[in-house]
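Not every chain of the complex is shown here; the ones you see sit where they belong.
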Amino acid sequence: IERRTEAVFAYTPKVEYTQWEPRNEVWGQNFPRQYNRYMQTADTSFASKYNGGAMRDMLAEDPRLVVLWAGYAFSKEYSQGRGHYYAINDIQNILRTGAPMEGQKSPQPSTCWTCKSPDVPRVMQEVGIAEFYKGSWDTRGAEIMNFIGCADCHDAQNMNLRITRPALVEAYDRRGLDINKVSHQDMRSLVCAQCHVEYYFQGEDKYLVFPWDKGFTVEDVEEYYDSYTFKDWTHAISKTPMLKAQHPDFEIFNSGIHAQRGLSCADCHMPYMNEGGQKFTDHKIQSPLNNVANTCQVCHREETPKLIANVYERQDKIKQNRDKLEELLVRAHVEAGKAWELGAKEIEMQAILQDIRHAQWRWDFIAASHGGSFHSPIECSRIISTGIDIAQESRIKLARLLASYGYNKEVPYPDIDTKEKAQKYIGLDMQKLNADKEKFIKEVIPQWKKQAEEREKTYAIKNL
Amino acid sequence: MIHLIKRLIPPDKWKFPVLIMLGIFFGLFIYSFHISKATSYLSDNPETCINCHIMVPQYATWNHSSHREFTSCNECHVPHNNFFSHYYFKAKDGLRHATIFTLRAEPQVIHIKEAGVQVVQNNCIRCHSNLINSASLMVHNVNHKTNRETRLCWECHKETPHGRVNSLSSTPNALVPLLKSPVPQWLKELTDK
């Protein structure tokens, strides 16, 4: 009857474990409420208009992506991210990591594991940071087995939030900032900024770096990459030295009104909840649109459908022009391909390729940030505008160049209205890729799992 | 009437158990009345609202607002047009809150209900009518009063008096005079085992 005692926090730890314990279920014995909700990130039943926990094959939803990424692993398979629960499954199953077996290596480096598991800080502790990144992705296949979890964000001693990924600390260092001196509210975003950020692999040894030295805007990062003449890959059709943008959610979020008003990621993606009078942080990290009552409505009095409509309206308006830019980029790549075909010279193409690089970079910055269109719609829209301008500028130059080679008309738009057609168009042998992957999943993954199980049996845990 | 009472009196052989039951019910009623400090709800003291900690965020924000000096919760949240609606509303609301609280069905983010909105709006107007309505224009224009009074005051005065952030956990560390437990110490010691 009396619920006054609820105000007092009841905590009786059940187990004691080490600082780098990677298994969520072990931490979960001490913090069942957080653990149970966290395991709910396995839920794939919610799909919003563009996001949600469901599996979405982005290449099927939008086959133009295949052409934009021709020559790069993303053209093989790319999905909209889902719950943290799937981080390991997804990186194992994705075609991008290939089928490393029978002496073959994965086309990806070990660095790819960095944002997928609390085994990462554990192994980094053991072998060192630079050493961890080295080698191909399969090198550490048996080491990395637990999906993203408690040890990624929490100090085992006191449950304080902590940063476990060196790339973030180093990026702060290079900007002359001390990440140990930030506020608690900042930490509620910075734990996410370990992963939900644009990154690249520096040098031969694929050291993970966040490209923030010149600032956080799309232009700042572009300038950073240009000053290194860095490229992620060379485009298969246009031969452009390309940049790939990856989920700059933290960077874009910071340019929006919610960040300016002091919100952190956790305010919307990990709202507080009450259960039996206990307040705690909802660890089912997901789209806030699946939980408007506890997120938006804390600050906004509008009805749920209205708030959801606000989000969709922003996403729709940005998508309209992003789609346009996508089409223009396909055209630019194809037109550049035509120019090469007609014998265009390196020096004639240089300015054009630089434009294509910059335009696609801007497109990708927005496309890769799945929350961006809501987090900071005005900035996203601004960036898309500049991308359209630059893409079209490259096409004006191409029109002149093509004309000078005697081709003075529109270059036909390729027939790429399904993922299959598009992948065929850029010359991918999907059957082989899929068959190899299937074999890899059947034969190699179970071995990795078994090794991991054996290893984990040796971890010291004390029952209290 | 007498007939009615007669029909309510149980047959003889039931009289004793019924008496016992009634005693138990009555005792339980007194007990819960006491333990939930229901008596306090007859008063206008804001501290009674935080009898149950659910209301702490609103208490804390009110307590930091300019309205603290002049305005108790009930000044805003209970009708003041007449004695009967005052207590009727209070009882109705109070019982619903208590029920939801006891069932642990309170939402994380509590929203004021439509009925409550009207009550509060009328109370804003009750105190501030001199400021918001121009006597002169009322003479002049029959619509002036409704034009001025139909829009919710807190559409603009968003932060009056509870601020904008609304959640059971929005004032986690607020220092509020949580009432002392009405359960005697000896009973707690006995039941704690």
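Remarks
So that you can tell them apart, the chains are marked A and B in the order they are listed, and the count of residues begins at 1 in each.
The rule is short, and it goes like this: a contact is a pair of C-beta atoms (placed from the backbone, for glycine too) under 8 Å apart; a residue touches a chain by one contact, two chains touch by 3 or more.
Keep in mind that what you see is a predicted model, and the values were worked out from it rather than measured.
Although each kind of chain is drawn only once, the file as a whole records copy numbers of A x2, B x1.
Going forward, only the chains that are shown with their structure count from here on.
Against chain B, the residues of chain A that register as touching in their complex are 1-4, 6-7, 271-274, 276-277, 279, 293-294, 297-299, 301. In the complex of the two chains, the chain B residues touching chain A come out as 32, 35-36, 52-53, 101-102, 104, 106-109, 111, 164-170, 172, 178, 181, 183.
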